[in-house]
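Incomplete set of chains, arranged as in the complex.
Each chain gets a letter, A and B, in the order it is written, and its residues are counted from 1.
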């Protein structure tokens, strides 16, 4: 067993970060946040012979580990992170190891894990292992189960995994602020007995909501209901990576939510089953068929399907304001108001003024309205047939029968017509 | 099979619109929106001998079709619609064929359907067939799966139905605006093999939220959280039709939601089963018993029960602000504030002024406070025992053992005492 896991480690770590030596560094991981044009996701191909298919954290990564006498050792560093939500907008977040969401922890039922947590924030923190069965002292509620981890300190959590499923990690200290700033990550525990039939593609999407005043760069964690940015893995469309799968693949999507609202995530073209929660696998007799999985705050949901319908299928939150970006949502209502004449008069005073909204908002997707600094347009993205008019929690499931590798960057760059996540230049 | 379907067509179309000739016209359908007093719903009685029980869209209608070489041809016209939410309030919406929600599409698993969509809006649109399994090019996401349908154009969708259940149709272009203006409809696919036991009554209720500033007539689609009108099929109580059933009927209610919030729909007097979603039928082993079905945005829910308890049973959203109408919800809090003396003094200056709220709001249901133009009172409706003090997402399930026809208008007009949806004159 140890030999096999070591192989996982070496191959996965090599793919992800270039080697074990980076376990305690963050140099290469930080690169994730500094891209200025959409990059192909770091996707690990299914590795035949392993006990599980590694998960793909879109626009993110998996946390490497090293062995220490039969214990898998991970290291999380809580710290401020500059995250590019989409080309043109960088947000001052907090996260782990240079990323928000933090890198995905993957382990196997039965593993003994040790997780070092170093606090590089200016205030104290802790980590709660949400949904993981563990001793009370490892549960991470600051003040209740442990002392807070002060700035500069490293705290050690260690426990044995007695279950499998889609769990999370997040702070349980100054919660309202720290989660709203982006501190969150997946904790995936694969089953000891390999799943039958095997999952070919296993994706992770973390949901979060933010309020960043247009023209500024720092989220306001005091906001409770009126958010203006809605993210998949702390990215907004068209900055969100697509889910690339082969025709016929058995696909799982794991969705986690630590925002203030439920998000109903809708997949086009498929009926899927809801197969798991942060409490574990739902028995087949109780699985619901769905096209939209509602993910309440503080939960995860696993969905599964066989990708038997080729094409580009939208995947998005079905609260329609959540597929819009950061402009103010309280603009005046101009539906049906004839603005001809008025526009010219105002332009004498304000040359940039644009009348809009008389017949709807779709004009916004193609116009060049001047935007505040570090602010994305509300509706954006270009597809093979024109503007997609989206933002926020939106991406595309791409099902193809002609791909040889999931992470061939050439594949979708060469097929310009099907690239839906490109920004308008 | 074709012969049987033709029979369905002719009988259903005759009942609904007076004949196939109206397929491309909208004259008679528009009449739905111009009633100024509550009218009996156009209810189709169960038609014995057909493969399914036609659905009843309360305060709405079913879309007629015609055959073309084995293909069922439907025609939807996207256009502005004036919708009476309840007597006394008409709203400038957008919809289909003069209606919001658009007319319900009903078809049978295995059918080949062709749907013509004509755009009579001032901006482009598309239609996404939510939950329907179909070829990628038919999926309707503007820019991603097809070019936008420009004003004046007609676009043709065609596909074969490979499933059954409660699906929806709605735009996937300028989504935030077009759905908030009322563009939405049911797409019901009946099973190829008739259901056993047969459903006697099959109702459709579409949920939507709106913000119409009191005194105005056009919804503001920029509003994200603070709505003030909450509708069943774009009507508010007491403008909502009741659900009339015979004692012992097997009843299904299909609820769809394209608003920004989940709506927990509560039925009094019954325990029902949640039997389906937009992803299909839930197996019996996984069906939950409920008295309140929570319907997230972007989903449908089917519920079923046998109507074995006679009487008038409330059916409503259980978010208590959602059974109120359009007055501002941010009036000052007067609970427990003694206003005696003050009221008379203010009336010297403002003769219409009414002190209210000192001991609660129930006085609002009977007073004659002057309202802004085109605005409904918050709490209204009269039942056999006095004011019902409701608005918004509220109606009544009427279970009777003495009815001979579901659509006998005389039945409930004659039983004044049980009429709960009448307005106070």
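Following the convention adopted for this analysis, a contact is a pair of C-beta atoms (placed from the backbone, for glycine too) under 8 Å apart; a residue touches a chain by one contact, two chains touch by 3 or more.
The structure displayed is predicted, hence computed values, not measured ones.
Complete-complex copy count for the single protein sequence, taken from this structure file and not limited to the 2 chains in place, is 3.
As a convention for this text, only the chains that are shown with their structure count from here on.
We define each chain's centre as the mean of its Cα atoms; on that basis chain A and chain B are separated by 35 Å. If you check the complex, the residues on chain A that touch chain B are 225-226, 262, 264, 266, 268-272, 285-292, 294, 309-314, 318-321, 323-324, 329-333, 335-336, 358-363, 379, 381-390, 396, 420. Taken together, the chain B residues at the contact with chain A in this complex read 92, 121-124, 128, 130-131, 133-137, 139, 141-148, 163, 172-181, 213, 218-225, 258, 260, 262, 277-283, 285-286, 296-299.
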